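One protein chain is absent from this view; the other protein chains keep their places.
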Amino acid sequence: MKNNIDLGVSLYGFTQRYIEEDGYNFREMFEDLNKLGIRKFELVGAQMFQNYPNPTDEEINEVMELAEQYDVEPFSYGGYVDFGKLPDHRMNDDEIMDQVTYDLMTAHKLGCKYIRGFGIPNHLYERVAQMAEFYQVVVAYEIHAPQRPSDPDIQELITIFKKLQSPWVGFVPDFGCYIEKPNELHIQRYMGLGAKRENLQYIIDNRWNGFTEEQMTQKIEEMGGGLAEQMAVSEWFGFLSFAPADIEGFKTVLPYSKYFHGKFYHIGEDCVETTIPYEELLGLVVESGFNGTIMIEYEGHSFYLNDAVEQIGRHITMEQRILAD
Amino acid sequence: MKNNIDLGVSLYGFTQRYIEEDGYNFREMFEDLNKLGIRKFELVGAQMFQNYPNPTDEEINEVMELAEQYDVEPFSYGGYVDFGKLPDHRMNDDEIMDQVTYDLMTAHKLGCKYIRGFGIPNHLYERVAQMAEFYQVVVAYEIHAPQRPSDPDIQELITIFKKLQSPWVGFVPDFGCYIEKPNELHIQRYMGLGAKRENLQYIIDNRWNGFTEEQMTQKIEEMGGGLAEQMAVSEWFGFLSFAPADIEGFKTVLPYSKYFHGKFYHIGEDCVETTIPYEELLGLVVESGFNGTIMIEYEGHSFYLNDAVEQIGRHITMEQRILAD
Amino acid sequence: MPTKFSRLGFEKRVIRPDGFYNILLNRKQVGFNLDLRINYYRGLPLSCVQKLEVEVDGEKIPEHLMQFQLREKVFTISELPNMYREYWGSKTPAQLLIYNYGLEPGEHDVNVTLEFKSPYMDFGPGEYGVIDGSAEELLQLGTAREL
Partner (left out) sequence: MPTKFSRLGFEKRVIRPDGFYNILLNRKQVGFNLDLRINYYRGLPLSCVQKLEVEVDGEKIPEHLMQFQLREKVFTISELPNMYREYWGSKTPAQLLIYNYGLEPGEHDVNVTLEFKSPYMDFGPGEYGVIDGSAEELLQLGTAREL
């Protein structure tokens, strides 16, 4: 590649086997990283530590020893703030800071340079920056669908980052924000549940033609759609939303982007991504002068096809082709 | 001995070294049991397990392995119901039953045949009896100073035990209920704090001559007593109370007594106990046909003299002499 | 808006024959054990458990007969909502101990209702996403084990 961008893989992509198979653990995931020729990985604490947010020394040591054995490297730590876990109230600022500190402690023990932040309100990033500096781990706010970088709260965070001038906070943009149309597998899933392709195509074509979710639900009913089409409307107006990519917004977050989540759901044998404009997005990343890592985040486990290694392999081929141009 | 009564030692008697010295643990306590020629011991879970009420397997295994190595036997488990530990309310019946079950689980794992019960209300003994039968461990209510066996709630419990006819519940009378006068070491402690011996003697002689605590405090002030005498009144009317032994009450609990706590505070070189009528009490125990164990419970660690092995040794000599007669 | 209720496709993990057996104490049958796993992509603070009910062959187990064991700690069902510092990991089976004197040998219809709140999906004050981790299986009772 002509640039200083490399690829990592989030272990989150191995969710299906990790959850379904008792015997598929860190060793097996690291073997899969070796197969893929990937060294850097992200680990989601809430998923893979059995004692979150304070994993035991035994858990940490297991990861470290196996990582050394398989020559792979904990690069980023997927953090959470489980702000709703208390029995009687939503976490207050001090309680949230405490959760952030736990993740910093763990990232520090793992040798991760980055945390994927989640659930940290904007006004706490000043306190976060200080704690992050103590631990020498960058806390990066994940911009995740259905958010878009042009959203006011993201723009507000840019202002905060400008003011703070701290190298210890920033963004991790997730490419899932730029899905422009549903994946064919999603369409087939709704068809499997009884939806008609022409109805689904109608929803897709008219998603951004001024319909509210309620109006579209009604329209599709009039067209003879049933429960399967209603589900499609609900998901495509919700957490599986798609839209023309917010490219201008993407440009504004690039100066504060610490690494990227190379999210994808499915890629064909031809290794061409058809739903997210990777060529354009990666072009802008290179243009911005970014030196760092795209952390590939496969989310197709939601189709239960048990094809993570194959899919991630195809995606790597695609990214390498784009970045080599 | 002419009877089927043997002696055990509660590890609680080793409290001072256990708490003060990092290196004094189960191994060292079992060595001390060996020195004393004692096999059976009681273990207070809240004191000696670092994860109470659910000790880890590691903690249980450590006790079991060392017990085998030193040829000593976990005989009884000192339980608690920490009914005040919840942030917002006193434990209800179900919560108390749960605590009792934890102690039963632990006693079962240790191979203890008895639990010293504490904090279990009378009306729960029917449920306790069922759970105790499941675990095949007897739960024995400890009759402890300042209670006396003639107290109405103890007499009520006798009625309940009569009705239940269960071999899985009963009493463990603590001989500390029968202290008839303060120990000389207590007297000296107050003198060390500035009390006059004649004032202390006045309190002792008149403890049961109709004075309330308030009246005695006033009287002793009139006699020129200060803070040290006030402390003596407070303690002697409270948890270091003494009184003519409730021998008639003691007889009523004997048929339901599963084992005994051979409580003592201090014994001289002559191995004669001067504050508790051991001869009379043990005579009644033998007379009742009791076959079982007196669990010696040294409490003199409250004087911080670090003399547990010597003191327990003297007490053993005394009990053996009485029981041999 | 995303739907407030979600249900993932790992329901075969929730209850399994290898975690279903009578429990003995000193060789006497006192109840049965049912291992429970989470049907989700990550683990959850134990306080997220909002509902946990078990029916065997159509008969509901009374709550006071159940103990919930996670690693080496044992809980009542009703105290689970307070246990926000205990973590039910994605690969960690919890044990449900049910003191009902045990079950007959053979096959049983085991129906577990298990609902969690998602601790990070909020839908307004005090309202969180709900994960349906329920499962129903015909399970063969395994060999009894000492507790």
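In order of appearance the chains are A, B and C, and numbering begins at 1 in each one.
In this section, contacts are C-beta pairs under 8 Å (C-beta built on N, C-alpha and C of every residue); 3 or more make two chains touch, one makes a residue touch a chain.
All figures in this text were calculated on a predicted structure; none of them were measured in a lab.
Contact with the omitted chain, checked across A:4, A:56, A:69 or A:155, is made by A:56. Check B:37, B:167 or B:238 against the missing chain and you find that the one touching it is B:238. Checked against the full complex, the one of A:98, A:235 or A:280 touching the unshown chain is A:98. Where subunit A meets the omitted chain, the residues involved are 51, 54-57, 94-95, 97-98, 101-102, 105, 108, 131, 134-136. Where subunit B meets the chain that is not shown, the touching residues are 15, 18-20, 22, 25, 44, 46-53, 80-87, 90, 118-119, 213, 234-235, 237-239, 301, 304.
In the full complex, subunit C touches the omitted chain through residues 73, 75, 82-86.
Note that only the chains that are shown with their structure count from here on.
Taking each chain's centre as the mean of its C-alpha atoms, the one that lies farthest from the centre of subunit B is A.
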